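This is the structure, below, for whatever I ask next.
With one protein chain withheld, the remaining protein chains of the complex are depicted in position.
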Amino acid sequence: MNDQLKYYSDRVTKGLMTRREFVGRAAALGVTAAVANSMLATAAKAAGPVKGGTIRMGIQGGESTNSLDPALAASAVPTVNLRNFGDCLVNVAPDGSIENRLAESIEASADAKTWNFKIRKGVEFHNGKSLTPDDVMRTMERHSNEDATSGALGIMQGIESMAVDGDNFQVTLSTPNADLPYLLADYHLQIQPDGGFDDPASGIGTGAYMIEVDEPGVRHLFKKNPNYWDDSIGHADEIEVLALNDTTARTAALQSGQVHIIDRVEPKIAQLLDRAPNVNVKSVSGPGHYVFIMHCNTAPFDNADLRMALKLAINREEMVDKILRGYGTTGNDFPINKAYPLFDDTIPQRTYDAALAAEHYKKSGHDGSPIILQVADGAFPGAVDAAALFQQSAQAAGIPLEIKREPNDGYWSEIWNVQPFCASYWSGRPVQDQMYSTAYLSTADWNDTRFFNDEFDALLNSAKAELDNTKRKEIYSQMANILRDEGGLICPMFNDSVEGVASNVGGWIEDPNLTIMNCMAGIKCWLDA
Amino acid sequence: MRIPLAALLGLFFTGLFFLMAIFAGWIAPYGMAEIVGDVWEPPSDQFLLGTDSIGRDLFSRMIYGGQTTIFIATAATALSFITGSVLGFFAAVSGGWVDQAISRFVDLIMSIPSLIFALVVLSVMPTTITILIVLMGLLDSTRVFRLARAVAVDITVMDFVEAARLRGEKTGWIIFREILPNALSPLVAEMGLRFIFAVLFVSTLSFLGLGVQPPQADWGGIVKENKEGINYGIAAALYPAYAIAVLCISINLVADWVLNRTTSLKGGRG
Partner (left out) sequence: MHPILKLVAQRVALGCLLLFAASVLIFAGTTILPGDVAQQILGQAATPENLANLRAELGLNDPPLTRYFSWLGGVMQGDLGTALTNGRDIAESLGDRLSNTLFLAFWAALISVPLAIFLGLLAVRYKDRWPDKLISGVTLTTISIPEFMIGYILIYWISIRFGWFSSVAIINDSMSLGQKLNAIAIPVMVLTLVVLAHMMRMTRAAILNVMQSAYIETAELKGMPMLKIIRKHAFPNAIAPIVNVVMINLAYLVVGVVVVEVVFAYPGMGQYLVDHVAKRDIPVVQACGLIFAAVYIGLNLVADIVSILANPRLRHPK
């Protein structure tokens, strides 16, 4: 049967049989339409990318306040735009390794303090100027100098000095960091001519596509850059990015064929959407997770027993089941899962235990006044529902949890990282060091659980300089246990990214980094003829 | 007195909804926030309308949601009518700079889109039901004011009002004894619509995530919770929409009937 199917799919690829005929024949062989379609996609991939056409993407998270300035990108649409028109020094590849882009090669000193990036030659910006190592250094300066407003400022802090040496761009760090290339793969750090100092929002980069129409919060149109240095990506003639913030509107647009790719399919409807004709739902598990965070230094959450009671009073399986509809995995109260290198999978899974939770709650001596959990719809998809589930399971343990819904507007400035107990999410980081340094180090800017633990900090610093991976893994495991038992983080679930793709889209691969193939679906995919 | 069929239907459903709202706690088979089943179960003997997006009984939620929606909309409509019509009549009867001052102030408030206004206020204030009612009532009273004033201005130039003034009647007396009875029918017609708008406004606020606090729900909120299912034939979001529609239609059938009766009282031909 397999040979026969393979024969048919080859014929489709060669244009000797229509897609419809193929699905019909496959059905005759007892293969469902969905499987038949995905077989075709595989066949088309083997046949190589198709050039031409316009890829349309409907993306959530585009506002009319958006700018093309890479430093200011925070939501999905600006990030996709950056990927279309710009390049970083390096990217994190789908398998978690480092892929060289504008850096041709990377060398590190033995102590991981001095780094040397050899800059690719013969690369041109859209305005005709050639890329030089100076542009690279100026870009890094713009994201790290004292006037910087960049979203990448936080990750640039460990840099002591930068220099240009011939074709090379050199970075010297104040403390060793074996993960520097992962930091420089941050999407904010697109290389701009002269670092973008003159006109940060010009939209001029070295990317595979050039911006043609820029209507923030509505649509962005890109045309193929004929001089692009890398032939392996950029297959379509045009990419159109539409800001479709309403979930129902987004799926409707995909179903009615107005867009080819959408991000953030609600898990609730993923299976239903998958059944629709000419549409496939893709999901990939990654480091992103949904959390409830407590400030460890604020009453009543400064009480370790109360924190433990709450951690035990949440039903993780139910959350994964009802909020993620199975598109995800349970969390274990530390922000790391198997998507990270050096993850210790032997740490036991914490489960819902109403009796034990009640015991800890009693031991904490809490006065019985309501414990307020602040939440907004925008905290993460399904946040309010998840809070409702949490309330129910906590009630069963006798914990008086009360939900207070806050408006989405202002949630990240007024509630998150301000109020002692609220819902939030993390999209995750490529490596453990970065995740911990971003949010759980005592001195971290976003220490949103107010977690101050000297032992933990010391372990993190020793891991940074540790080049032996076995030892490093052990240190990370110790840190995970400390956080799991003492931290203010309640991490019920790691969410898969769930995306909808029209069946004529070729070249789709699973990429756990950011949504829609690390935001590079537009430049990597193609439309089957 | 013969009640027309339409009005009877309207009265029946309005009564039914209000009774359900009042006795929600006794009627609802499950608790409002209680998770009793799987996600989006189809209607069955156990769950009359099926379950919602996280497995709560939809029928129970609808009953409690109706309670919230009806209470907020009724209170807000009452508030807007009392404030709006009294101010409107007062402005029309007083005339001159009082009229100008009130009218322009109302124009000023109305010139800012009410949804945006509500959004801004609700993002500063805590969203409690009281604040929702006051906010909606006052925003809506500007609309009532304009209508009441427009109607009353036409009446104040009538001879009988002139006569009352010359008799030396007080403003309050003129408003309640001369203007109100004559302005009643357009106002009653408007009241039905304003109630619908109040219901829809709460729903819209909930749709935008600014409505009542979870796990409480109003009908708009239930629509929002379940709307993703619409494109795949899951009816959970349609029930609250039906409920909103039926309630609004019933109220208006009653309002129409009252309108007809009051015009009869005026001695017209009906």
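Labels A and B are assigned to the chains in the order they are written; within every chain, residues are numbered from 1.
Note that in this section contacts are C-beta pairs under 8 Å (C-beta built on N, C-alpha and C of every residue); 3 or more make two chains touch, one makes a residue touch a chain.
Just so we're clear, the structure is a prediction, and the values are computed from it rather than from any experiment.
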Option from A:65, A:232 or A:470 whose C-beta touches the chain left out: A:65
Candidate in contact with the missing chain, chosen from B:3, B:150 or B:163: B:150
Identified contact with the non-displayed chain, of A:242, A:397 or A:475: A:242
Sole residue of A:106, A:162, A:201 or A:372 that reaches the chain not shown, by the stated touch rule: A:201
Residues of chain B (touch criterion as defined above) contacting the omitted chain: 6, 100, 104, 107-108, 110-116, 119-120, 123-124, 143, 146-147, 150-151, 153-154, 157, 185-186, 189-190, 193, 196, 199-200, 203-204, 207-208, 220, 223, 227, 230-231, 237, 241, 244-249, 252, 256, 259, 263, 266, 268-269
Those residues of chain A which, in the complete complex, touch the missing chain: 58, 63-67, 69, 72, 74, 146-151, 153-154, 201, 213, 215-219, 242-246, 248-249, 252-253, 255-259, 408-410, 412-414, 416, 445-446
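The rule is short, and it goes like this: only the chains that are shown with their structure count from here on.
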Centroid distance [mean C-alpha coordinates] between chain B and chain A, Å: 44
Parts of chain B lying in touch with chain A, wherever the complex brings them together: 33-35, 39-40, 53-55, 119, 122-123, 127, 209-210, 213-215, 225, 227-232, 234
Complex contacts: residues of chain A adjacent to chain B: 247-248, 251-252, 255, 266, 268-269, 272-273, 275-276, 322-323, 325, 375-378, 384-385, 387-389, 391-392, 403-405, 407-410
